[in-house]
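Can you read through this structure? Questions will come right after.
Shown here: the complex without one of its protein chains, the others still in place.
Let's turn to chain A:
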Amino acid sequence: MRPRVHLGSTGLLFLLCLLLLLAQGLVQPNFLTYAQVINLLKIAAVLGILTIGQTLVVLSGQEGVDLSIGAVATFGAVLVYNFSQGKNESFPIALGLALMAGLSLGSLNGVLVAYSRLPPLVATLGVGTLVQGLIVWLGGRERGAIPPILVDLVSTPWILGLPGILFLWILLALSVTWLLRRTYYGKALYALGSNRRAAYLSGIRPERYLIWTYALSGFFSALGGAILLGHVQVMHLTLGQAYTLPTVVAVVAGGTLLTGGVGSYWGSMAGALLITLLQSVLLTLRIEEFGRQIAFGVILLGLLAVYGREKGLRQ
């Protein structure tokens, strides 16, 4: 059975992105250059990669949401920064370490959500605080540097002026979609999200899949953090913090239901593009930080009002 087509079905959303881009071109005639579009895509790719984990977690249902993404991303970046010491040769080991750390912190989220009755939001917010503590402890002590390979990945054009990060994003998107549509894990995740009890009764062990889902979220957050480091090119202790809310907005905007079980990563990609474009519009309109925060809050509320309303008590 095909899922119901929502207002924000992915095609429509991509169309909306195109319209926003054109609108911006009209406001600022010299805006619509090839280089500028690629630049926007680059920014969207960073957000998009950080959104992979959030998509999986939201799909798992029962108000699943991962608020530790920003902190875990920063932690991954700190590990890469400190352990690679700016050398390409030691980058693979440093990245491996960061990914392992992401997996373990994600599993911690998963264990908390699966075995305690805490709402995921509270559990992941708690883990986020813990990780922030780790960041301050570890990141404040040692000096490091950014390996050039990371900077190259984001900024050096490969083919047709497109940098490697865009290819990486598409590769990851294809893998995630394969994971969701073609593997047992994916089927189980959708089943859990649509009806946890039914899934349990058909032999899916919720705890196992929840832990894996949050672990994967931690994994992709750490990966995204490393890439973010290459994009920003400056290390600071709140590097990823500002990305937590946009990942939630991207997922919701992409048509994935917060109740779980319905949605796709393509939608989240469109959501990430939409947010990046909105941000760029707000920037060109010279709206300051406070205005962007307000705009985000209002947009998220609006999106929730469209998709996320709960059933009334009257039925």
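What we mean here is this: a residue touches a chain if its C-beta (ideal position, glycine included) is under 8 Å from a C-beta of that chain, and two chains touch if they have at least 3 such contacts; residues count from 1.
The rule is short, and it goes like this: contacts and distances are computed from a predicted model.
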Per UniProt, the name of the complex member that is left out, chosen from "Sulfite reductase subunit C", "ABC transporter permease", "Basic membrane protein A" or "Linearmycin resistance ATP-binding protein LnrL": "ABC transporter permease"
Residue, one of A:L22, A:I93 or A:V122, that touches the chain absent here: A:V122
Per the touch definition above, residue among A:A44, A:I146, A:V248 or A:A270 touching the missing chain: A:V248
Missing-partner contacts on chain A, residue numbers: 63, 65, 112, 115-119, 121-123, 125-127, 129-134, 136-137, 140-141, 245, 248, 252, 258, 289-298, 300-301, 304-305, 308-314
